[in-house]
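One protein chain is absent from this view; the other protein chains keep their places.
Presenting subunit A:
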Amino acid sequence: MEYAPATGTLSGIWLLVAIPLVSAAILLLLGKRADKWGHWLGVLAVAASFVLGLIFFFSLRGLDAESRAAQLSMWDFIAVGNLHVDFGLLFDPLAGVFVLLITGVGSLIHLYAVGYMEHDPGRRKFFAYFNLFVAAMLLLVLGNNYVMLYFGWEGVGLASYLLISFWYTRPSAATAGKKAFLMNRVGDAGLAIGIFLMFATLGTTQYDEVFSNVSALSSTTVLVLGLLLLLGAAGKSGQFPLHAWLPDAMEGPTPVSALIHAATMVTAGVYLIARSNAIFTANTVLQTVVVSVGALTLLMGCIIGAAKDDIKRVLAWSTVSQIGYMFLGVGLGGGAYALAIIHLLAHGFFKANMFLGAGSVMHGMHDQVDIRRFGGLRKYMKWTWLTFMMGWLAIIGIPPLSGYFSKEPIIAAAFERGDWTSWMYGGAALLGAGLTAFYMTRLFVLTFHGPERYTEDNKHPHESPFIMTVPLMLLALGSIGAGWLLSTSVPSWLEPVFGAEEAHHEAVIPHSLITILGLVVTVLGAGLAWSMFRRGTALEPQPAGVVVTAARRNLYTDAINEAVFERPGIYLTRALVYLDNKGIDGVVNGIAAGIGGSSGRLRRLQTGFVRSYALSMLTGAVLVVGAFLAIQLGWLA
């Protein structure tokens, strides 16, 4: 694989990263002076990136299909011994669609945040971090080597940490920020070691060189490399076993949840695997692991999501679950790569739509997040209700909304894996579709329909201002139309990246049957939820069976994390502190005392008398002359 150097319009792709970065710097450096207009600068920067992204996208389309990739080497970033890392960017079809998603959805969310954060004293800082995030995410998808990707990867990690704990005076927000940071570190360490391994075995981290040399590696090396990359991807994308931070990350302001923890950053893992498709396709065991992680996570997300009562957490778990679908897709390989990317893009729209909708609900309900305390909001917030409905219908996969076009092909692809595992993965995906319909319908019905169950201080819900509802409407349009548009154009567009679709295995059941089954479970799930929650729900948690209790406790994954990592970690730290205090400090203090003591004694030799100085010099002289003579006479040599 060779990337042509960027020419003409495309040589300006660095502007995509530079504009939001400069804007972030300005907002942070100017401080309070920028408070009045800072948010508009932030919006403008992302919008400018979006416009540029469109221009670049279309100039890329103008090229021949074979040469649709432009590489821009800017400077030698690291040059130490054999290690050469370019500060270079790559604009190809895959990067192109990500750029449009990040800047497009990003612009809408920025606009929304102008209204949402209106009364927050830290709004300028918020937009600075937001722009920083966009710049880092763009660097992540635009880099032309793994080190650049890692650069952006850490950048989004940082921005995410800053934004989750944006209201850092709340202990829960500060803790959630730390949790996200720590769990991401585990994944990041995997990615970093993966990059080291890549350099050690291939001597390069440039995409084109790595991908064309993968075949030279032993299958074990490929497996280890892939697993390390997968660890990184799982950390960033909130996949099992590193998923626990994502729902907690909802402590941040809602636009953050929408932009970072639903639409863009969490898809970085999917991007990493899709970008590294040459590595993942090279080893079937690896693909099986990815598929299994995806299937397991999508079911976990659904089950836990069905038991939660916090509107943002339900959406967060649904994100975990939907990204599970994407992992399933990239794990299946071949044509399913494109399907995963389509689902990712479509999900970006409808999830951002619903998160912002949730934000709008909270805005009108004094930051109430408990869905048991909503109900009947349809009357008060028409636009929010209508747009949220589009998101809801999209995510559960009702034709002709976008989820149908993006999710159903992944389910079908899972059934086409070709052996008995088709039943397992296909079944999981199908079951997930039914569960998704159930818990999303529960969320929708409890929020917008049924009896009003507001708390005393919250009697008068109201609709949000236009600056918030307009982005909702635009995103709703995306939720409706994106799926169909994408599914017809994206597969051929991405062909230069993923290769032509191979002839796949015969499906274990016919495609049409899968489609029908999918619709049936969706309607069943939605119908069940509708009938159960049409009349509202109890205001307090009810005694429940084993499954629901487990789901309420996040399937005990937090407990497992605590038992396996946290407690032994605490004990290890305590043991080390003890060892440090008693053993190492003892030795060190002993040495220090010894030196101090000898210093004090030696000091007394410095009497201040010239005669004693002369004597010590004479002694030294005698010794030196004596030593030389001794050497000459052969006593010492």
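The rule is simple: a residue touches a chain if its C-beta (ideal position, glycine included) is under 8 Å from a C-beta of that chain, and two chains touch if they have at least 3 such contacts; residues count from 1.
Note that contacts and distances are computed from a predicted model.
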{"item": "Which of \"ABC transporter permease\", \"NADH-quinone oxidoreductase subunit N\", \"Multicomponent Na+:H+ antiporter subunit B\" or \"Nitrate reductase subunit beta\" matches, in UniProt, the chain that is not displayed", "value": "\"NADH-quinone oxidoreductase subunit N\""}
{"item": "Full-complex contact with the absent chain, from A:G31, A:G527 or A:G596", "value": "A:G596"}
{"item": "Subunit A, residues in touch with the chain not shown (by the definition above)", "value": "592, 595-596, 598-600, 602-603, 606, 608, 610, 613-614, 616-617, 619-621, 624-625, 627-629, 631-632, 636-637"}
